[in-house]
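After the structure tokens below, expect a handful of questions from me.
Only a single protein chain was left out; the remaining protein chains are all shown in position.
Here the chain labels run A and B in written order, and each chain numbers its own residues starting at 1.
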Amino acid sequence: MSDTLVPEGTMIGRRLERREDERLLTGHGGYLDDLDLPDALAAAFLRSPHAHAKIRSFDATEALALPGVIAVYSGADLMEIQKPLAPKVQHPQLRDYPRLPMPPVELHYVGEPLAVVVAESRYIAEDALELIEVDFEVLPAVASTAVALQENGPLAHSGDESNVAVLLTQSAGDAAKALAEAPNVLSEEFFVMRGGGHSMETRGVAARFEAATGQVTIWDTTQAPHYARQQLSVIYEMAEDDIRVIAPADVGGGFGPKAQFYGEEVVIPWVAMKLGRAVKWVEDRQENMVTSMMERSQTHRVDVAFDDNGLLLAVKDVIEHDQGAYCAGLQVPSITTSTVPGPYHVPNIAIELRACYTNMVPTSSVRGAGRPQAVFVMERMIDRIAEHLGLDPADVRRRNLIQADEFPYKVGIMFRDGSPLTYDSGNFPALLEGTLERIGYDEARERQAELRAEGRYVGIGLSVYIEGCGLGPYEGAKIRLTNKGRILVTLAAAGQGQGYETVYAQIAADGIGLDMDFIEVKTGDTSRIPFGQGTFASRITATCGPAVMDAAKQMRERLLDTAAVLLGCDASEVDFVGDKACLGGDLEKSVSLQQLAQTANIGKHGITMPRGIKAGIETSSYFSPERAAYASGAHAALVEVDPETGEIEILKYVIGHDCGNVINPLLVDGQVLGGFAHGIGNAMYEEPVYDVEGQPQATSYLDYALVSATEVPAVELFHIQTPSPLNPLGVKGAGEGGTIPAPATIANAVEDALRPLRARVTRAPITPARIVDAIHRAESTSADQD
Amino acid sequence: MKPGRFTYHSPRSLDEALATLQVYGDDAKVLAGGQSLMPMLNFRLARFEHLVDVNRVGAEYAEPTFGDTRITIPLLVRQRRVERSAEAAAALPVLTEALQQVAHPQIRNRGTICGSLAHADPAAELPSVLSVLDATFTIASSRGVREVPAEEFFLFHLTTSLEPDELLLQVSVPRPPANQFSAFREFATRRGDFALAGVAAVCEVDAAGVVTACRIAAAGVAPTPHRLTDVEALVTGASLHEDLWPDVEAAARAQVDPTGDIHASAEYRSRLTGVLVKRALADIRGKLEATRA
Partner (left out) sequence: MRDHATEFPTRTQDETHTVGCTVNGREYEAVVDPRMTLADFLREKLRLTGTHLGCEHGVCGACTVIVDGAATRSCLMLAVQADGAEVETVEGLAEDGELAPLQQAFKRNHALQCGFCTPGFLMSVTAALREESVTDEEQAREVLSGNICRCTGYTGLVKSVLEVAQGKESQGKDTEA
């Protein structure tokens, strides 16, 4: 994206390189495991080898005798902290099972922590794990939603009455009636597989207790330090001021799982306090594969009603959602329910959610958060409608899309933030048409026909999607003039590579009207700013951005007012030249930021403040959006499928993206393209398979396939910018849009390619083996019919 | 994911290495390139009292030799060394082709050819390739030296005929005749992954284009490199032509009995084997035609 339209002197909208990069490129980043914590002990967790079991006995005698082992605690040894880790998003009808930090009695998934070893090194701690003896009573396990919902099937939690966590419905109009009366109805069942976040840096927690102040400092790779502090404050029964949670300046990726709160985050600081020693735990990849929360796994049974022109009349979708062993929050399934209608006019909607417990690692948000599944279902059905009516799938989309003049558009159901689902702005037809044009849609259709005649299978996949983002309740910023005469912007938000140090300096620079060089940004430390929510749901630009802008404007006023008093003029006559506030642009008549700090912030001990100067140049602002903003986009893929091997070659891929106004195009492109690679993983590769006993089967990167540069195709990316009316910057989220429609797009393209063979794609990821199996299934079905 | 404790031995000669194995063999593991062993140690999937690191037994074991009649690859030859060798590419193109598909350069820089063979992962590329190259495996111990062919070396999944006190000293193959053509085909989920199935094929072809000898082995579909003798019989005496492919495909499919796993069903692997055999033979035909053009 070009920034030629950005006015001179304006930083917002500029394609700036990042300030973070230099340290990261030279090996001087400060990730959790890089921090200097002299004498820190290493922790390792003993984890359940069973999907469902009771602890009969626990014996750490041998482990404790191992030289270098400092302590071993089972869950039962730490009963004082065995309090529930509350679900992030609740519902009155949720049947919640307490998720304890380290359960003392019953364990509900493979990998659940049951004891912690603290030792001189991680090597020794792992030696000790092998010496702990636990006698388990193994219980029947639930390893799928299908088993969870079976009558008289096994129970994920012993003694429960059923595995259902919650049943929710969303409806608009009368879907049953519309389905009954419609000229055309199509039904299908889809399954979208689990997938993980797989940040390259795993989770980690380190903690040190300062007995002299009674304060504990916690370094945590969390996306939400204030959320962690709040949880800890309740569990430890400590004032929040005595708990300092720091998300290190460098966190190696988040993608959702690090926004959740885990037992290890409770246990490690507590153990550090008990021992009076610094303790560090860095999750290894083996642990990460089975204990970091996952997402996605849902079964959808969908019925769509439509008229003979392909106009949607009704959508009914019954969703089985795999909540995992506990409910870490209902955000994901509730987002799914509200994302199904997507960018289309759907007059009648009936969505039924059955979230159930299984004996697998709990699920929560992973980049996309409930949306990829909904888009998969809707976009697959749009293609099926086209197929059924012999229409072009692009035309069916055109006919059903909400038009650019229909905003704000009320869908008729509710969003997960508690407000009626209302799209704030967008231009879906422009996204679709721009994408079709760039993929060369009409030529591609012609080429497809030619190649089919040669026995080659080329397909085109399209998807249009919406993404609720920029969620509340609020995010904030503090801006202070430092004693050295520099501007310090402090955010509660913690970054994991999004470039906050750059982006928020850009916004503050525009708000203050000051060169970026004098502005520094700090993030993610609860001791620096009292309130915050965290980085999730593509929300920070749309919530923190306006807060920074507002605090920056206030800061400008404070700086200029103070300068005006010192210069003996009106504030309107003062502006910045470099780091000096000048009267009428005259450097001879100026005061520097340092002088302003000296006067208003440092002051002179015991001396009266100059008249008219307000002490303490510091501003703050918290922005609470009225409701979620809606980013949107369209994807198109041209693929060729080898029917013999099932190999999918992506020949061309186009993304049209609209996240409203853009602060830094370089970084927004990065978010979209990175999200897209994650989406390709979900579409074609990533599968954390569990067997029927609830044993995870893909527990290394040999079995869990993350995409490399050879799997991700080049992308042609374009943007349109429909500003959001919901915040003064007109921005929306950009973090997940690349991911959300990719599985649907690839699935549509693959089924389109294989249409002559009648192979059906009803599941993500779409793997070579499943493609070939589907082709042969279709062959034998048609053979049966012949 | 830190290795458990072990006693580390770093013998400075072959004799010392064999002597160490003689003493500790039952509780020892040989460490060569370590690209399969180290992950197992890090995962604590395997545990050995003694690790015998053979990397310092002598630089002479790190270079392949290209003799008039045989090509020999001693125990410390890194995969990358052979992959980048023009001599190897000329003499054993099928080995070069296969090596390029073994994981990634960072792994091949350290991984050894003999180490991969001794590890005997049935999904790995090298065992099937060395099988069709009619390799001789030279095994040494303090008790002496013995030689076995591939079919006696590979016994089962991750299991070879190496005794605890033995070391795979070298693998050698006869220098192929000028009329030998070869191909390696595999299909993996991602670049560098273990293959869902793989096929190594060599054919000797006479002036009339008739195959006079043929060896074909499949990887990833059986506990050891799986010689497709039925396909070999079909192809031997025939000329490589498209008309042959359906029979080849069917014969290959019929001769494998793979197991399904989380990555692919058994049926898919059988079908894939057939497809890969067909494509490998088509590659050979292509190479044959290229030389005659």
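The rule we apply is simple: contacts are C-beta pairs under 8 Å (C-beta built on N, C-alpha and C of every residue); 3 or more make two chains touch, one makes a residue touch a chain.
Everything quoted here is computed from the prediction, not taken from an experiment.
In the complete complex, the hidden chain is touched by one of A:Asp284, A:Asp515 or A:Glu573, namely A:Asp284.
Between the chain not shown and the residues B:Gly34, B:Pro93, B:Gly198 or B:Pro258, the one that touches is B:Gly34. The missing chain, though absent from the display, is touched by one residue of A:Gly329, A:Gly499, A:Gly694 or A:Gly730; that residue is A:Gly499. Screening A:Pro429, A:Pro530, A:Gly670 or A:Pro723 against the full complex identifies A:Gly670 as the residue touching the chain left out.
Touching the omitted chain from chain A are residues 14-18, 20-22, 24-29, 31, 33-34, 36, 123, 198-202, 250-255, 284-286, 496-499, 666-667, 669-670, 673-678, 700-702, 706-710, 712, 714-715, 738. The chain not displayed touches chain B at residues 1-10, 15-16, 18-20, 22-24, 31, 34-35, 38-39, 41-43, 51, 53, 55, 80, 103-107, 109-110, 142, 191-192.
As a convention for this text, only the chains that are shown with their structure count from here on.
In this assembly, the C-alpha centroid of chain A lies 43 Å from the C-alpha centroid of chain B.
Across the interface of their complex, chain B is touched by residues 122-123, 126-127, 130, 284-286, 644-647, 685, 687, 689, 697-698, 700, 702-703, 705, 707-708, 710-711, 767-769, 772-773, 776 of chain A.
Within the complex, the chain B residues that touch chain A are 1-5, 39, 43-44, 187, 189-194, 196, 262-265, 267-269, 271-272, 275.
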